[in-house]
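Note that this complex is displayed minus one protein chain, with the remaining chains in position.
Up next, subunit A:
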Amino acid sequence: MKEFKILAVVAFFTLVTYWGVEPFAHSQMHKHVESNNFSYDGKADIEEASKAIEVAKNITDANKKAKVLDAANKKLADKKAFWAEVSQVSKLKGNAAAGEASFAACMACHNGSGANMGGVIPPKLDNAGSLYDKNYLIALIKDPAMASNVDHKYDNTMMHPMGTVKTMITAPQQIADVVEFIKTKKVVKLTPQVAFEDACGRCHANRYGNLTQLGTTPKFKTEQEALTHRVKVLDEQDKIKAYMGKLPPDLSIIDRARSANFMETFIQDPQSQLPGTSMPRVGLSKDGYAMVQAYLEKTGDPSKEARHALGPWVIVFFIIFTMLAYLWKKSQWKDLH
C-alpha cells in the first residue's frame, strides 16, 4: 500500500540521519580504548612507553632527541622489569598469618584518623580485599607510583605520598603474604557508597550523594558549625589541588557525562584516555568497579527504577488508544470510497 511505502521512505531517511549523528559521529569523536578486563599486567603501561619512544624518534633537534630517546628507552626497560617482577610475586603462595604482622606497617598511614598525608587522606583498607585486584596490590606495595602509572610525576618514586612503603616491605614473599592477608581478611560485602568513598572519595566529591572529600556532610544545628565544616572541606581541597595540580571534578552526574566504555577504561588506566593526567590508576577488581559504578549510577541517574516501572503502562495505554483510534477512523471513512 502507498502509505506503507511512504512510511518506509520516511523511516529510512530518519534512521540514516540518526545513525550518522549518534553512533557513527560518536565513534569518530572518541577513541575506543579496549578494556583490560580489570586485570593488571602492565600491558598498557609498556605500550605507552613504547609509543613514547616512537614520538622521541621524530624529534628533529639531534641533541634533544638523544636525551629524550635515552630517557624513553630507560622508562620502557623499567616498566618491563617492574611488571615482570610483579608477575613473579603473584606466583608465590602467600601466608595470611605472616602477612598480618607486616600489615601493621600499612596501618601507620591507613589509620582512619582522617589526616591528610602528602596531599590526600589515605583511604581506609577495611574493604581493600574486595575492592582491589590482587596483582595491583602487589604492584602498589612494590612501588605505588609505578603501579598507578603516575611515575612520570616523580624523579624518584619514593616521593609519592605512599612511596616509603617500598622500604618497609621489600622481600617478594613478604609482599605476597600481606596481599594474601588483605585478599582473605579484608573482605566484606561491599556497598556502593562505601566502595565509592574508599576508592574515589579522597579526591572526588559527590554533592548529589552529600559527600565531600571529608565524607558524608552531617546536619548542622547552627550556621557557624556549617561554615566551620565548609572551611575544613576547603582546606582539604586546597591540599588535594596542590597534590594533583587541580581539583578533581565532582562525580555526582558523571554517569550521564561519560560513556560506560570511557569510565571503565579510564579507571583501569587514566593515561589511556587523558595522556599526562595526574589522576592515578585505581586498581579496582571487577566486582569493586561494579560497586563504584552502581553508586555513580545512583547519584547520576536516580530515576532508572521509576522509569522502568512506569514505562510499560504508558506505552500500553497508547497502544490501546491507537487501536481505538483506528476503529474510529475506519467507521468514519467506511463509505468514502
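One rule holds for everything that comes next: a residue touches a chain if its C-beta (ideal position, glycine included) is under 8 Å from a C-beta of that chain, and two chains touch if they have at least 3 such contacts; residues count from 1.
Please note the rule applied: contacts and distances are computed from a predicted model.
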Undisplayed chain, where the name is taken from the UniProt record, one of "Transcriptional regulator, MarR family", "Cytochrome b", "Iron chelate uptake ABC transporter family permease subunit" or "Phenylacetate-CoA oxygenase subunit PaaB": "Cytochrome b"
Chain not shown: contacting residue from A:29, A:62 or A:115: A:29
Residue in contact with the excluded chain [from A:66, A:104 or A:325]: A:325
Hidden partner chain, touching residue among A:55, A:84, A:188 or A:310: A:310
Sites on subunit A contacted by the missing partner chain, in the whole complex: 2-3, 6-7, 10, 13-14, 16-18, 20-22, 24-25, 28-29, 207-208, 249, 252-254, 256-259, 300, 302-303, 306-308, 310-311, 314-315, 318-319, 321-323, 325-326, 328-329, 331-333, 335-337
